[in-house]
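With one protein chain removed, the remaining protein chains of the complex are shown where they sit.
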Amino acid sequence: MNSLKLSGRHLLRIADLSTDEIMGLINTAERFLEISEREIKKVPTLRGKTVVNLFFEPSTRTRTSFEIAGKRLSADVINISVQASSVSKGETFKDTVLNIAAMRPDVIVVRHSSPGAALYASQIAGCSVINGGDGAHAHPTQALLDLMTIHMHKKRFENLKVSIVGDILHSRVARSDINALSRLKADITLCAPPTLLPKRSEVFGARVTHSIEEAVADADVIMMLRIQQERMAQGLFPSLREYAEYFCLTPKVMEKAKKDVIIMHPGPINRGVEISAEVADGPYSLILYQVTHGVAMRMAALYLLCVGEG
Amino acid sequence: MNSLKLSGRHLLRIADLSTDEIMGLINTAERFLEISEREIKKVPTLRGKTVVNLFFEPSTRTRTSFEIAGKRLSADVINISVQASSVSKGETFKDTVLNIAAMRPDVIVVRHSSPGAALYASQIAGCSVINGGDGAHAHPTQALLDLMTIHMHKKRFENLKVSIVGDILHSRVARSDINALSRLKADITLCAPPTLLPKRSEVFGARVTHSIEEAVADADVIMMLRIQQERMAQGLFPSLREYAEYFCLTPKVMEKAKKDVIIMHPGPINRGVEISAEVADGPYSLILYQVTHGVAMRMAALYLLCVGEG
Partner (left out) sequence: MNSLKLSGRHLLRIADLSTDEIMGLINTAERFLEISEREIKKVPTLRGKTVVNLFFEPSTRTRTSFEIAGKRLSADVINISVQASSVSKGETFKDTVLNIAAMRPDVIVVRHSSPGAALYASQIAGCSVINGGDGAHAHPTQALLDLMTIHMHKKRFENLKVSIVGDILHSRVARSDINALSRLKADITLCAPPTLLPKRSEVFGARVTHSIEEAVADADVIMMLRIQQERMAQGLFPSLREYAEYFCLTPKVMEKAKKDVIIMHPGPINRGVEISAEVADGPYSLILYQVTHGVAMRMAALYLLCVGEG
């Protein structure tokens, strides 16, 4: 792994990372996973480093995951929640970032509703920036923890059959996952109503189906996506009930699945809409492991950006 | 105290604790009290432990008390404030707890408006849960700090005359205090308008009076409760002014009291409603000591749940 030099760089989107770098992050995160299982869940690795969570939209789970990750590495973590109101008070995104940067953090985690916000922050901050989600664009640590979860349970990506089911069009996670999985030579199937699929040209030659039974049939990995109710208002599907009738992952649909399939979901889940409670809480589900892996992956990202080699 | 084994357990309500365990918590908290008086207010006891304050309703004082308690023991403390809005976004209480638990905290302090929320969290979290207040049901660390305050000043509970005055019906603290004090063989008097008293069957044989003079007369301990203005809207008493006329602890009422009486109040106080400013700030009042003791009691609770014997 001596080719893994992320120190002083940024983590903005999966497409910026080489496959070596992706594997380096996964391997580092898998090593860090054990720290959270210890009696004393803390190592001094990032003592004296300052991590700022700069969140322009609320996201309790992502913020908490980065905060716990930073603290388990002994970094100082500062949470900043910028409401729409105070931005309207006159300070630009640029000035907010420049001001925080002037306080000399080592890493700024930026969460913002506008695509490109984290990229822009990285160009002006003078320190490492992690994209903690920028609109529908990218959310690389979520994609990386998905890959880590697959890697831990399947030990390979090549020729692995991965089915992604749900609102692919609006999912920043789906885009990042598709990009990485196709580069890692997985065999991808996308499943959604036609209104929730991206353009053909954007899906990297993945197979497309509108039948969840077909998507599930011989998948090694099923990645479910969250349905956002606001899409219904936009007329992209008629009702949650009708969506669920065709695309919910139920025990009945699971009868078609392989016995060693794994089920993932980036959360928060809508029980009974895109996934039934029985399946979400059932034996194939790795949904909560993803959360555990998320802390380890954020530890890996903070560590590699601050300190260096994997 | 080698019978005190709380490690890995929960702290949900006073009724779950044996009197030995209550005394063990009090003794441990009394030992911890001194840490907050040192020049260096910090011990490494819980280094590498993660404490999550998971608050579904705001409570600055309880949250701050747990946060300071955790940090003085060198734990990492993460504050999560869940607004009604984000719960309405679709994630259930269950999923929120499961997600936080998947990040491997050692203790989750749950504050929620619904009775039973902390109990349910304890059944699914896989780590220790402390009830930081669940509706009108229980708030055990508040009850324990009350007991600690009594113990520090009176050195005993048996045959101690304790009068509890105010909105006993809606007070989670009162229920817990009554439970513990009656088991510790204190002699309890309850004083309130009939509309703010619980049913006879729930008060463990305590004496009941509607006269504050009578309640105060030969009490060793007077515990005042907070009047919540929203009860007035429910028609439970006519006005704050009329309530104050009959049930406010004033210097005049205090003329009836013993010279070594102590006055307590869980806070926040309504000056001039249930307690006059002169009495709240006066020589018998231990109200601010209760706050100081609260930090020590939360240190004791975190310590005993995480590490073990008292």
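Each chain gets a letter, A and B, in the order it is written, and its residues are counted from 1.
We adopt the following convention: a contact is a pair of C-beta atoms (placed from the backbone, for glycine too) under 8 Å apart; a residue touches a chain by one contact, two chains touch by 3 or more.
Remember, it's a predicted structure, so these values are computed and weren't measured experimentally.
Enquirer: One chain is left out of this view; which of A:E91, A:E213, A:E242 or A:E278 touches it in the full complex?
Expert: The missing chain is touched by A:E91.
Enquirer: Could you pull out which residues of chain B are in touch with the chain that's been left out?
Expert: Residues 36-42, 58, 60-61, 64-65, 67-68, 71-72, 229, 267-271, 288-289, 291-292, 294-295 of chain B touch the chain absent from view.
Enquirer: Write the list of chain A residues that the hidden chain touches.
Expert: Given the touch definition above, chain A has residues 47-50, 52, 76, 78, 80, 82, 86, 89-92, 95, 98-106 touching the missing chain.
Heads up, the rule we're going with is that only the chains that are shown with their structure count from here on.
Enquirer: Using CA atoms for the superposition, what rotation angle relates chain A to chain B, in steps of 5 degrees?
Expert: 120
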